[in-house]
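The block underneath contains the structure these notes are about, expressed in structure tokens.
Not every chain of the complex is shown here; the ones you see sit where they belong.
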Amino acid sequence: MVRKPEGTLLIFAAAGLASTLLLDFAQAKPNRILSGVGLGAFEFLGIYGGILVIAFAVIIVSSVQSDVKRRHLISGMAASAGIAALLLSVGPMASKALPPGTSPRISIAPGVYVTLLCLYIILGTSMRRLKGHRYLKYAFVMVAAAAAVFAVASGSLSDLSIMKEYQVKRSQFAGNLKTHLFLSFGSTLAAAVIAMPFGYLAYKKPGLEGKIMTPMAFFETIPSLSLFGILMVPLGYLGSIGIFKAMGVSGIGWAPAFIALTLYGLLPIARNTLAGFKNVDTGVVEAAEGMGMGKGGVLWKIELPLAFPVIFAGIRVALVQAIGGAVLAGLVGGGGLGSFVFLGLAEASSDLVLLGVMPIVLMTLLGDGLMKAVVKRLEIGGAI
Amino acid sequence: MIRLEHVTKEYDGFKACDDVTFTVGKGEILVILGPSGCGKSTTLRLINRMVERTSGSIEVNGRNVDSVKGEELRRGIGYVIQNTGLFPHMRVDRNISTVPSILGWEQKRADDRVKEMLDLVGLDYERYSKKYPRELSGGEAQRVGVARALASDPDIVLMDEPFGAVDPINRLRLQKEFSQIQRKLHKTVVFVTHDVEEAMLLGDRICIMRQGKVVQIGTPEEIVLKPCDDFVESFFGAEGALKLLSRYRTADYMEDVPAEGESLLKDSSLKEALASMILEGKERVPVGGGSVSLASILGALRREVP
Amino acid sequence: GSKSEEPAVKNQGDPITVGSFVDTEGGILGNIILLALEDKGYVIEDKVQFGTPDVHRNALLQAELDIGVDYTGNGQYYVEGYEESVWVKADSAYESIRTADEKNGLLWMTPAKANNTEAIAVTKDFSEKNSVKSLADLAAYINKGGEIKFITSQLFAEKEAGLLGIEKAYGFKFQPSQLVLLPHGNTAETLKALSEGRDGINAALAYATDGSLVDLGLVVLEDPMSIPPVYEPAPIVRKETADKYPEVKETLDTLFAGLSKEKLQEMNKKVIVDGASPKDVAEAYLKEAGILD
Amino acid sequence: MKVRRMLPSGALIALLSLMLIYSREFEIFMYDIFETKTQTGSRTPLLVLFTEHLKMVVVSGVIAVALGLAIGIFISSGYGREYRDAFEEIISLGQAFPSAALLALVVPVVGYGSEGALIALVIYALMPIVYNTYAGLTGVDPDCIEAARGMGMEDIRIFTKIRLPLAANVILAGIRTSLVINISAATLAAAVGAGGLGVLVVNGVKAFDPVLILEGAIPVSLMAVIADLVMKEIERKLSYS
């Protein structure tokens, strides 16, 4: 019996193939800011472009294969091979493709991103459908991940424009990264510490729900940048007072960014705290009370563990939001990876923008994925 | 022993419990029966002070319930509710050992107790102790709920529609098992239900409530035979008498007369014996070594209630 | 570099904070100061490319920064009570801001002789084809109904000493549809847009010291009426710092002397076009000027 | 009764209009309060910036709603279910880009002005709409669908008569969320020269000028709150409960 072809594989393999054949994979620029000549997959990657084409072709063929298990095995293998080939070849090929001149640059062009995205989705799809084949699944991911790590660690990418930007900004990179982490994780932590008790209060005293949630919802309507800006005024004033000055508070720098991000984090966390507690089965609470647990016991042993997955999901939302929001700190002198973004924007250097954006995106995906996994664990742990 | 005297609970002037007075003797099961909203749960929860009464007095084992802190009082009283209220984030063993561990029992003793309790409610320790509540069927969860309530070996157990959420077939099994357990343990039980059959099967006495008030208290026979008003009568319907038959065991009505046909177990009820007679169209069915006659079934109520 | 002998640290436990504007030139000028002072044996806290001009200014006033770099012409925004005309002459501009800022505890050191003023740039082709060489030519071209699209910073477009003044002085007016307004004043973006002719842009805001002008094939239109003020970069040091470390003040006062407009252009080009590190460029300059060895 | 419900949003709209009409007076008043001096003679009147902002929000909103509904409906239908994960992945990847960064990256590709901003805004607004459309449509009580099918309704009729009306409030809530996000995010569009009220905010932040910031932020916030209220009202009207 011939089965329906796997739509996701088919479509994304076709899209990937199209992008390989049609889109630019690199830009060879005479210098840092001038636009250059676009290079297609074959011009840029040579034989490796061929590998990509073959990988996509294999995926297309396997997507109509009748044996479901086999079609995902083959697709997964082809996709991880494609990702590895692309990641490993980009660096060395960039060195070859450098145009002559005093300060030529090779920038990655959209084709690479589109192709990678297609491969990533194909890999994800195949992994999801390959239930049971645990080790094989991880082998695929490991191959792709190892290729990425090797490409970066071996220094093979050093002739890419973005890495040259990194070289110039090397001394600031670690600092900005740290600031960004501090701003996003710190503000989320602060928001959690503030919002959780408020959420709990709103749960215990339903009359207060509106009074607690409305102001938090209000912050959400203020554009983030304005909030940063508005905070600069009172903070500038505060910063002239001794203690705060000693703490490093001032109208410029990290303080307004930190506070604004904290304010934005309040709503999702408080809302989820409230929902989490509301979600706890009243029968369970009644049983706990009926067994002679004290108020504290009920809160810590029963309500909180049961509400926590939902609360944590709120923290996840707040964190993702904060990682993105912290970019704007770059505009008010707060540092963070946003500095690269705005400097790049100002210098019309998209590679510098990317130098700021890439870690942020990675951070978001990693943080999000990690926290999602934790939520899942918490739930499997029996809470839901 | 539980004694309520003129106990009233008001919510904003609405009397959820209105001048309730009753006594539950040691080792007795008192079933509180009544329509939804009549104050059954409230009465139950007044006893372990989950709800504080507005007036009246309550004694448990001879001591006024106000003489100890609410939490301590509750630790000494088993409590089972309709949807089991099992803690979904704890495995079965930790659910059962909750009160023991609040009471500070040492680990070993609590573990042994879990084993003993699972045994009592007919669940295999190996198979069930490490499961999460969501991995249990409704009937299994209910058993664990009972095991948990009994874990610290309280004299007194309060049960609020404990089998309400279980499907009819499993429900009957659980009721019978509970009967057996009770025959072993002799707890003092207050049992809330709105299921007449259940009340009939389990209650030593039945307390019928309506709109917060106690309408009638008595043995099932008293209530079926001498309902104090139409409301109580309507509760048992036209078939009340048949339901009573399910309380009596054939063994007690056996005569040394032989009869033909397939023999019933001694343990079976008169109701089953009656069904068997109708099925066969005979006036006598064999039970164990002897038999039971239609005549003695017809006289059963008179014999039980002289 | 060869670090044969480490000079003794002269400000143990009290690092001097050096900041500058968050733009290309700020990176270079800030690093020049930083490297020169380090060479003299001072511990520096690196806040180069600290923030926008206003953030930088406030940081200096609030002692967040000890040393900064600013342009004389910006005095028009910082201090009140001066005629607008003082800002269009190099000497009067410097004198005005120097004396005014002394009251604020900020000492302006001698500026570089390089006027990094705002200007309008067009492509060489455009200039030749339409024979537009000065702002007056441009006015004529626009008033004839010639195609124009000007990319500029919002700030320049909206101030009297900027586009509004130029329009008044030369007698023309951009329609809103003929303007692309950016919220920041860095010209890398405007010049790139111009050189690539993106979105029909054929004129752009430029600074006179922009390094990419030549490489991108652009020319700056002459401004005979000298409408925008003179912007000469100068080191600024807080009075407390200057009093505490007189050597610092001395060093700074002469540091920018050798910087010409052409030199700045060249250095800016190295950073923005070739992608060199501002620190390397600053170091190379200091060596060339004999300040570092 | 109806009047009372419309009172808050009406009052806010009036406030916003007043602010737009008397922007100059507001500015002068605020500069007095903050005792700072204006640094920029505003070339673009507040009303124009407001209109730009509104246009950006409306255009991106309309595109996002159309696209979001289409995607949401597609992936919740029998045909598109298999693409659900892929779409989810793409959209959540898009969300991983901070709005400012997304704008910064779109510009080199698309160019200055509102196109770049629009693309970024659409990507941003898409997620809640797709998500809620999907959740709303698949969250309809299966018993209802079963009953509808059992009564002989065709798929189209089930969709228009049962699924869509029952999912309407969830979908509208998604649109509301995305609209509020969008109004706020459009502020950043100024960073790529797309204009809008963000021009004031960005310049205000750079120039350390609270008056400019407020002049931009207040109308934006008002817009967001009004949009929220109005959408809630529509939700209330269209939902049965």
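The chains carry the letters A, B, C and D, assigned in the order they are written, with residues numbered from 1 in each.
Just so it is clear, contacts are C-beta pairs under 8 Å (C-beta built on N, C-alpha and C of every residue); 3 or more make two chains touch, one makes a residue touch a chain.
Treat the numbers as computed from the prediction; the structure is a model and nothing was measured.
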item	value
Per-kind copy numbers - full assembly in this file	A x1, B x2, C x1, D x1
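Just so it is clear, only the chains that are shown with their structure count from here on.
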item	value
Smallest count of steps, each to a touching chain, taking chain B to chain C	2
Reference chain C; chain at largest CA-centroid distance	B
Top-ranked pair of chains - ranking by C-beta pairs in contact	A-D
Chain closest to the middle, measuring from C-alpha centroids that were averaged per chain	A
Centroid distance [mean C-alpha coordinates] between chain D and chain B, Å	59
Inter-chain centre distance, chain A versus chain C - centres from mean C-alpha coordinates, in Å	37
Centre-to-centre distance between chain B and chain A (centres being mean Cα positions), rounded to whole Å	57
Residues of chain A whose C-beta touches two or more other chains	251, 331-332, 342, 345, 348
Interface hub residues of chain B, defined as touching at least two other chains	none
Residues on chain A engaged by chain D in the complex (per definition of touch)	6-8, 11-12, 110, 117, 120-121, 124-125, 128, 218, 220-230, 232-233, 251, 320, 323-328, 331-332, 338, 341-342, 344-345, 348, 350, 353-354, 356-357, 360-361, 364-365, 368
Residue numbers on chain C that touch chain D, as the complex places them	52-55, 57-58, 77, 80, 151, 154-155, 157-160, 164, 176, 180-184, 193, 198-199, 201
Chain B - residues contacting chain A, complex	45, 48, 50, 71-77, 79, 81-91, 98-99, 102, 132-134, 148, 158
